[in-house]
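The structure that follows is given in the form of structure tokens.
Excluded from the complex is one protein chain; the other protein chains are retained at their positions.
Order of writing sets the labels: A, B, C, D and E. Residues in every chain begin at 1.
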């Protein structure tokens, strides 16, 4: 029995709200239950120094969490003078995921930064961030095309993410915080629209896990990402 | 004529939404037109080292801005490894303003941190932050009293803030970004509920200003803060 | 009765000593009683990156305090690896004040840095810094003109600063440390030569203050700055 | 055909040399071909602050790379003033892997730090680090038992790691640098002695990957880790 | 012929002015020609953590230079966020020199910090700093004894410092900046009152140097330090 009463393969109530902020070229407030992540896509001229002169653009991610997004207040990273290892891991993951579905040559001499800021956190912030960031990226690229800034849309496919884990011996989909802190195994899956894998990470938090457990997590994750993919397409189409 | 069509002494549409986040002891999403600041009040046991053993609590403020809160993306302070001078100025101001209406002895061995995070910025973020932070603080303290954690409410009065300036030769109230970048004079007023001043700052951005101009700014600010004070009381009562 | 025996509207003994250091293009050791601030104006070719190509120069301020300038030793900011929020506030204030009386276009592709280093601190270091920095700036600009480096003197007016406050219920001018730590209200005024205001900041340290109290502080500050302005002109003329 | 001429399921020449340094309680120079990682286990009294009073010890990892371990010189992290996101990711991985096979309660009020420093890098440094760190940890714990410092050996099982990837369309084991830079898919597997999984990470570097490709990588990884496990046991027994 | 016209074995005009600052327990403005270093001795209760419980005090040095102490402005270390290698070298040297003549057990549970801040720099700042710091330390310790804080004076001997070098082929004493930048060999000598050596450092800046050259530098340094020692004793006695 899950704390939330959900079935093992049941996502939380998900909402992907576009136009969530007034100034960004694309934006999406991604809600996975009580986890709320504001994703904005900002287009800027130019690319990082090491990429200059290669005729390609860049897509990158940044991740942050408001100090009181969580049950107890965390320290503000800007005040501490550095980003935690966890933050850096997550923002590297976001960047890789979004680049996997972007044709950087079509983007031209531009950088798109996906800022994923957690307003409220109840587990699964990185998967909500990736899922929402794809919507924000898609809106920004559609805007660039509609304005005639670029000719072809550089977004080549869809990408979404969801967590799975083993909680009280059962494999479950889309863990909330109550499950996350107690999970025996914790995994994150990033899938593209055709069901292939972009990235996966699995950790035995309390004990090692078997291949069979992993296969079951993979099965739930695929179904979850299919459902998220539908919502992403609707959000982009409607927004 | 103001860019927004407002009258000289007219505030933007203001909303003070309590319960804006699920976990904080008190919270308020303060909207001054397109400027949106999420203010949370977090209660933690203990006080900073230099205050220990004095039988008093502490109230402090922290301020941040999401990178794409603004018209063009700014750099993330956590990634830069330090908070700007502007950020530090503002969070020091928030802390002083809220402490001016808190009886720290009644708070006991506790720290309340007012995190003011700008989700969207269209000028006047520090005044929206102070106005919303007072609502968040009041809700948190009421909660502490209702839970029996403290006996008496340490909030001794009300505090709100508003900006004034000289824009195209005219003294105006509550500048938005379009006015702010072009203003000849820029001022921020922090007032308590009885109309007395807690803090004021005025800068001749493009030229020095006269005592008469300052007096007119002060007059508008008082009226503005009276109106904000009404909204604060309603927000606290209703929330 | 003030601890120093001064009258309410009485400045401390003020000395503005030019030629205080051998190498700077302009310098002034500003003494407000036991507060001693060494102000140097350094002229360097070039401007900050964001100003390049606009045909304008730049004037900026930096502020520091020797660790044992004060009654008890403070930590060295260079050793701590960052400047405090207070230091940044003050150096931003110094820069704004001096720029308000400089024609940056006449300065050409040059930066003048006003370094204000507190050798001994007895309250009012920022007002002594601004008052002395104007003398240092004026000497440096006169030197540039006399050397034929620039044709016209970019200093367009005079600027000086003084503090006021409410101490034991009375409004007083130019607080020393003994008054500063106990003051109910603390304010800093930056005025230009014609009596107009460049910047003002007032804080209710122990309680809010009334408009009447503020008006009285303003009145004392104007008289104080007039007197400081006379001394500045004499220092520049004599130096 | 692999650049090294190896078969798809062939490890590089592996050597696990214990006693690699004179002072550490346990040490192992792990060589995976031209990748050489010096792993030391240092035992220190006490635990991190957040763990105090819980009657448990701590095992953690740190990772570094000599500036010229690589084909072209990289910048020294100590000189840059911070550890890269990649470094932090790896050292967090090392710590989790080793803690998964340590009974922290048996360790008592002690911290064991596994320093994994890359002397020479030819791909796969994190897997060599984990594999060598387990040897160093085992030697250090055996030493603690032999000295009577602790009664029972806290190492509860074995852990080793190896990379897999898709290179020129073929799934291969234990990628070297020439393969790593060109791989389409890159994965790291951390397995315990009974073949269960402790951690896995897979990234589609150049394109998404299928479930079938992942299963094949998993198969090779299991065989690789079995072989590494044999070598680890021999190294601990012989050392 | 030296730029200043001095003889090879001639010190610059030296002044050691005690009582140079109002608040420090001991202070000395050390002038070696145009090099002016303000040295303050600050007494604080307690010792660094690693020294606690050993019944001993601590003496340490800190060194800084005002940005425009020099011919051209240098960057402020506090603004750069770190102290240069040169600064750290010098302050470590100052600390070692002063500790060599202090009985730390007699000092008790106290730290004396010698802050040496260069107000104006014309070469030889570290030797002026050490020479002046000894005067400041002596004054502070005499004050502690006179106030009955400690029973016996912990200063066990005298220490002073001077530079030597090879300039245009000739060995010279107490180099000024014009000599320093052009010197072939540069050396600093720290001697105690009986002529023994506390520290010496010699560098072949433009070419290696012979043992004979070194011996001649040592001879001049001894004579220079004898003269400085006389001035130190007079300064302490008179101050």
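The rule we apply is simple: a contact is a pair of C-beta atoms (placed from the backbone, for glycine too) under 8 Å apart; a residue touches a chain by one contact, two chains touch by 3 or more.
Worth saying up front: this structure is predicted, and the values here are computed from it rather than measured.
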Next item on the list: List the shown chains that the missing chain touches in the full complex.
Entry: D, E
Item checked: Hidden partner chain, touching residue among D:4, D:70, D:153 or D:210 -> D:70
Next item on the list: Touching the absent chain in the whole complex: find that residue among E:23, E:143 or E:214.
Entry: E:214
Notebook entry, point to check: Given the full complex, what residues of subunit E touch the hidden partner chain?
Noted result: 82, 85-86, 88-89, 91-92, 96, 100, 191-192, 194, 196-204, 207-211, 214, 218
Next item on the list: Quickly run down the residues of subunit D that touch the omitted chain.
Entry: 21-24, 27, 34, 38, 40, 42, 44, 62, 64, 66-73, 76-83, 87, 113, 115, 117, 119-120, 122
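The rule is short, and it goes like this: only the chains that are shown with their structure count from here on.
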Notebook entry, point to check: What is the chain whose Cα centre is as far as it gets from that of subunit C?
Noted result: D
Margin query: Looking at A-B, B-C or A-D, which one is a repeat of the C-E interface (more than half the contact pairs shared)?
Written below: A-B
Note to self: For the two copies subunit B and subunit A, is the contact made of the same residues on each side, with over half of the numbers shared, or of different residues?
What the structure shows: same
Check: Using the average of all C-alpha atoms in each chain as its centre, how far is it in Å between subunit B and subunit E?
Finding: 50
Notebook entry, point to check: Using the touch rule from the top of the page, what residues of subunit D touch 2 or more other chains?
Noted result: 82
Next item on the list: Using the contact definition from the top, classify how the chains connect: line, ring, star, complete or other.
Entry: line
Item checked: Touching pairs among all chains present in the structure -> A-B, A-D, B-C, C-E
